[in-house]
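Note that one protein chain of the assembly has been removed; the remaining protein chains are unaltered in position.
Up next, chain A:
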Amino acid sequence: MHANVHVIGDATGQANFKALHDPFWVRWGLVGVAVGFIVLFLCVPLGLVLYQAFSKGWQAYWTALAQPDAIAAMQLTLVVALITVPLNTVFGIAAAWAITRFEFWGKSLLTTLIDLPFSVSPVISGLIFVLMFGAQGWFGEWFSAHDIKVIFAVPGIVLATIFITFPFVARELIPLMQEMGNEEEEAALSLGASGWKTFFKVTLPNIKWALLYGVLLCNARAMGEFGAVSVVSGHIRGVTNTLPLHVEVSYNDYDVIGAFSSASILAGLAIVTLVLKSFLEWKQARV
């Protein structure tokens, strides 16, 4: 590339090589700004979580995490993710299959609608379930007559989390499957493979990294969601507090160790997510 420029330069005699590279001071100035910003805004906060969590030593850290309320919050967070992620994964695969393998009327509208939950504020995502199932809601009376609690109970938290994490898997799969085309699948089918066999032997191996990527992001959000869950949960300690809500409650009680020990678990989850994400991106680039 540079040799090329050289030739052109020689020919016209006025190529400005300096115009292809930033001056030394600009280069390092910008690197300084970028690195400074990342360190200040991203590294320092991560370090601070650990610093605060361990500010009274290991003992206090473990005691805070072993509190019944903290353990209940972790369990609830796991339960919510275990219900939410598989449901949205199955949906994501079905939606991607319908959208990328067939032509039908209203396809682009459907794709837009799938992304809709991303453009709705988390608080509104919680509000709509209160409007549906709350005491004055559409189905509120029926549910309370049958003694089923949705709002201020676990089902409401699950519903709000499903809504929030709805697009993640579909969003990763649709562009990839679109790009792949369906020749390989057609070949398998025309050789007599059944639909499911084609899916498991041909489609799935091709999409597995993107699928895992979507599942990973879906899980991270499901475990970390705060706004939507906070609206429907009612903050009942030990019952409807997820781990992020436990962080809030402890922080508001000036329980620094309690808040930051739970926050450190969630920060750990975020770091694991980032590491796996980099790994999956690397894998996918090599497919």
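As a working rule, contacts are C-beta pairs under 8 Å (C-beta built on N, C-alpha and C of every residue); 3 or more make two chains touch, one makes a residue touch a chain; residues count from 1.
In the analysis below, contacts and distances are computed from a predicted model.
K.L.:
Write down which listed name, "3-oxoacid CoA-transferase subunit B", "Potassium-transporting ATPase potassium-binding subunit", "Tryptophan synthase alpha chain" or "Sulfate transport system permease protein CysT", is the UniProt protein name of the chain that is not shown.
P.N.:
"Sulfate transport system permease protein CysT"
K.L.:
For the chain that's not shown, point to the residue among A:A66, A:L82, A:V123 or A:V287 touching it.
P.N.:
A:V123
K.L.:
Could you tell me which of A:A72, A:V85, A:I114 or A:I157 touches the chain that is not displayed?
P.N.:
A:I114
K.L.:
Suppose we count only contacts with the excluded chain; which residues of chain A make the list?
P.N.:
Output for chain A: 1, 4-5, 8-9, 12, 14-23, 27, 30-31, 33-35, 37-38, 41-46, 48-49, 52, 87, 91, 94-95, 97-99, 101-104, 110, 113-114, 116-117, 119-124, 127-132, 134, 136-138, 159, 162-163, 166, 182, 185-186, 189-190, 195, 198-199, 217, 220, 223-227, 230-231, 243-245, 247-248, 251, 259-260, 263, 266-267, 269-271, 273-275, 277-278.
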